[in-house]
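Here it is, the structure, as structure tokens.
The complex is shown incomplete by one protein chain, all other protein chains being positioned as in the whole.
We just call them A, B and C in the order they show up, numbering each chain from 1.
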Amino acid sequence: MRTDTIILNKERNVSLTVYLQEVGGEFRGVGERPAVLVIPGGGYAMCSDREADPVTFPYLKAGYHAFILRYSLKEQAVWPNPLADYEQAMALIRGKAGEWHVAADRIAVIGFSAGGHLAACAATMAENRPNAAILGYPVITGATARSYQPSAPDAAEAVDAKTCPCFVFATRTDDLVPVGNSLRFLTALEQNEIAFESHIYANGPHGLSTGDSSIDGRSFSSRYPRWVEDSISWLREVLGGFGPDGPTEALFPPRINGNREETLSVDCSLEYLLAKPAACELLPMIRQIADSSSVVSAAARAMTLRVCLLFDGCSEEKLSEIDAVLRSIPNTSGRTEPGI
Amino acid sequence: MRTDTIILNKERNVSLTVYLQEVGGEFRGVGERPAVLVIPGGGYAMCSDREADPVTFPYLKAGYHAFILRYSLKEQAVWPNPLADYEQAMALIRGKAGEWHVAADRIAVIGFSAGGHLAACAATMAENRPNAAILGYPVITGATARSYQPSAPDAAEAVDAKTCPCFVFATRTDDLVPVGNSLRFLTALEQNEIAFESHIYANGPHGLSTGDSSIDGRSFSSRYPRWVEDSISWLREVLGGFGPDGPTEALFPPRINGNREETLSVDCSLEYLLAKPAACELLPMIRQIADSSSVVSAAARAMTLRVCLLFDGCSEEKLSEIDAVLRSIPNTSGRTEPGI
Amino acid sequence: MRTDTIILNKERNVSLTVYLQEVGGEFRGVGERPAVLVIPGGGYAMCSDREADPVTFPYLKAGYHAFILRYSLKEQAVWPNPLADYEQAMALIRGKAGEWHVAADRIAVIGFSAGGHLAACAATMAENRPNAAILGYPVITGATARSYQPSAPDAAEAVDAKTCPCFVFATRTDDLVPVGNSLRFLTALEQNEIAFESHIYANGPHGLSTGDSSIDGRSFSSRYPRWVEDSISWLREVLGGFGPDGPTEALFPPRINGNREETLSVDCSLEYLLAKPAACELLPMIRQIADSSSVVSAAARAMTLRVCLLFDGCSEEKLSEIDAVLRSIPNTSGRTEPGI
Partner (left out) sequence: MRTDTIILNKERNVSLTVYLQEVGGEFRGVGERPAVLVIPGGGYAMCSDREADPVTFPYLKAGYHAFILRYSLKEQAVWPNPLADYEQAMALIRGKAGEWHVAADRIAVIGFSAGGHLAACAATMAENRPNAAILGYPVITGATARSYQPSAPDAAEAVDAKTCPCFVFATRTDDLVPVGNSLRFLTALEQNEIAFESHIYANGPHGLSTGDSSIDGRSFSSRYPRWVEDSISWLREVLGGFGPDGPTEALFPPRINGNREETLSVDCSLEYLLAKPAACELLPMIRQIADSSSVVSAAARAMTLRVCLLFDGCSEEKLSEIDAVLRSIPNTSGRTEPGI
């Protein structure tokens, strides 16, 4: 393993720690590796060592390269400095992807607490977005964020259609960063149709990192340490994994339907298409399906048109025709709220 | 194991299946057993066999008695019939607790989909509340509930201070009961300071039950089937478990602080006490702690006064004195919203 | 679930408890189910309730039917009475396979302690062999067996080529049935080329059953309770599992090579074929391969000829030709001991 520490900004004391694994040779089929960029927490006042090295190890074991970003703190942390630090780090990693054998389109950020805020901002606001984000007991809301850094923005409000899939974990009893922060972010992801996974453990204080007994001996729910391997299993689903002959495909798309794409498609939800006059006019069947008894219930309007059509026995050929019609219609921004 | 099926309501075709395990003898220290009451789903139109027997087995293995409630369906499901069915079942179980060797104060409901709606209503509206609730991809909101049964209420709006601890799981991509249902319920639990655990898995269709391959062969996230053993581990935390000499204590209380009790106490959050003039007047220290630098940050206002005092080195004796003063003050209803 | 208790032998107080799950309907693709036959322990003096019902539940959850055999005890346990009880039970189950929707060729026995002895005898001596055997801290050797029942045979000495795949678990510190019993059985399986899996946990007393806290509160290694789900995962490999469209194929054969089949084949080990003059004469290549440098080392003689040939780039067609030649040679009994 090659290790290095690169100074990104001497004045602001910003650095990138680099852990690069071997490729090729006995690692058959591994020409490049996906990577994680770890962003420790510490209330924008410090970067916790407990959320730095120890977090890299399980991802290194899983075959990833690992990086640790130590970003601007205290008075240097005035916004957008921390986000600029992230941008610089991600640009460097992607710029050196060839040299470092990094799969540039399979890079996840992992942030904790205030570092979770920065990782959430990277996922929602950055120019150079990550491909997945793992957020541990993150600071999200403006109110909580400002209590640590007065200039910090609300990350939930920034969720957009380009936000990457997110894995959010926290403990219910966290009294430093209340769990409502995570719930607000999940709700924003849901309303923007972004893929996510979430684990909120019943009991545990703030700042447990991996939950390993060598890091924190406090009392917490025995399920907590599972977030680590669950996040790796999830990363394999959203970024693809390692196969005998090279990387494998992602199993699931970053958005749960087509409602946020540039044009309409059969992957839009029935409910969404019903609110698009152009679609209903060109394809009267949309309204018929919504009114028919073939679909289980009114609740099924969250189903995509594809699922409804396949359910009704539609052929793949016919499906493609319908899709072509829909893709000719631009997806204008006005999205109706889901009526759940 | 003794098995039986008891007709609760012949006219409405309501029944209770009973699986009672042995106690005593070689089961040393097991004089009575906690129990689960399983409530299958099926859109208030059927009770799914996939969410009945197969769900009981892991809890039987974990030492619980198990019951299955088959409740009023279709036109018989007009509200509050299903809830009345639950009340009847729970009253029967608790009434026969002695005969059946059931620990009457350690009974959890487990409901799925529409059965999750009924279980959530049991947890929030019933006279005879369960001690814990496990909700699988539950129908929660009025809009979703009404799409299955027009008279069904919104379960999130009903969350109150007496709501039991809840374990909520779902899949992000459920298109029959959108994940927003679970998020609304979690948010209501959070705002009412009720303990909970939640697992939302990235991918999987509606109705996966235990996720065992013998029940459903569709594609889903490999983490999904873990909800079963995680829920058992969680039940042991909130209801207590089995010890060599009898039942063990619950590890964690049903509410995360004292903000919802009848009087104030040191287990109220700092933030909550700050909004209570009577408390601040009798104990000026409360405001001092909030203003002091000893507590990490403004975010720490979600901490209980107990935690803040112990953090500042307060003795147990002094803590008891302060608690006594606070417990002399009734906890009036007007609760300020948390400012996260 | 249908439950019943069938008296197999009134005089000897032998019975079969029957737990039959539903098939078909919502259990799509499940026309019949594999089954487990649980054989509790108790030193041939009792049948422990701790190793009866609680053991069935995880297999029921995994989709299996479950049976419990309560066999002849004390003076009635003179050999071969217990084995005859097993034979009667298995004949009944297989005889009623159609009626009970049991997959007659996917039935595993699970025995503990003395019941593990009986299960091991079923696997090695019975007319009506099980398809897999799970042995928990089993009594195996003649010396240990006789200390419980003077007429009981040594199960390790009885291992033969027809012995089914076995899953053996125990604790190192068992002082009632020393771990040497398990080691002797594993060694016999190895020498007979029978497939097996084995987990010996560092610490734990005798008789822990599933290791659930509701059964036994004594102290033991935290890994112990995993034998349950590991055994289910293993059963799916050796018996096949559940797929969306019906049962799936076994992943691995019951013997690790072809050395015990009726004729020779390319699945015999190189070492085994080298000791067969008829094979070496018809196929001089066998000796060439053994002498060549293409195979990693002398240790590779445990490899099958198939693996060696594929390693050397042999075509499937050529492989079939060679196999046909070998299958013309009867596999005479004299087997040389492996020279490890």
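The definition used in the following text is that contacts are C-beta pairs under 8 Å (C-beta built on N, C-alpha and C of every residue); 3 or more make two chains touch, one makes a residue touch a chain.
Given the structure is predicted, the values throughout are model-derived calculations rather than measurements.
For the omitted chain, the shown partners it touches in the full complex are A, C.
Only one residue in the set C:Ala161, C:Ala302 or C:Leu319 touches the chain that does not appear here, and it is C:Ala302. The residue touching the chain not shown here, chosen from C:Phe27, C:Phe67, C:Tyr86 or C:Trp234, is C:Trp234. Contact with the undisplayed chain is limited, among C:Arg12, C:Arg184, C:Arg260 or C:Lys276, to C:Arg184. Taking the complete complex into account, C:Phe196 is the one of C:Trp100, C:Phe196 or C:Phe242 that touches the chain left out.
Residue-wise, the contact with the chain that is not shown comes from A:Asp212, picked out of A:Glu87, A:Glu157, A:Asp212 or A:Glu261.
As for the chain not pictured, it touches chain C at residues 43, 141, 143-144, 147-148, 165, 167, 172-173, 175-181, 183-184, 186-187, 190-191, 195-203, 219, 221-223, 226, 230, 233-234, 237-238, 251-252, 256, 269, 296-300, 302-304, 307, 338-340. Taking the whole complex into account, chain A touches the unshown chain at residues 1, 3, 21-22, 25-30, 33, 48-50, 53-54, 57-58, 60-63, 210, 212-215, 217-218, 236, 241-245.
Here is the rule we use: only the chains that are shown with their structure count from here on.
Any chain that touches chain A and also touches chain B would be listed here, but there is none. Chain centre most remote from that of chain A: C (centre = mean of CA atoms). Centre-to-centre separation between chain A and chain B, using Cα means, comes to 29 Å.
For this pair, chain B with chain C, the centres built from the Cα atoms lie 42 Å apart.
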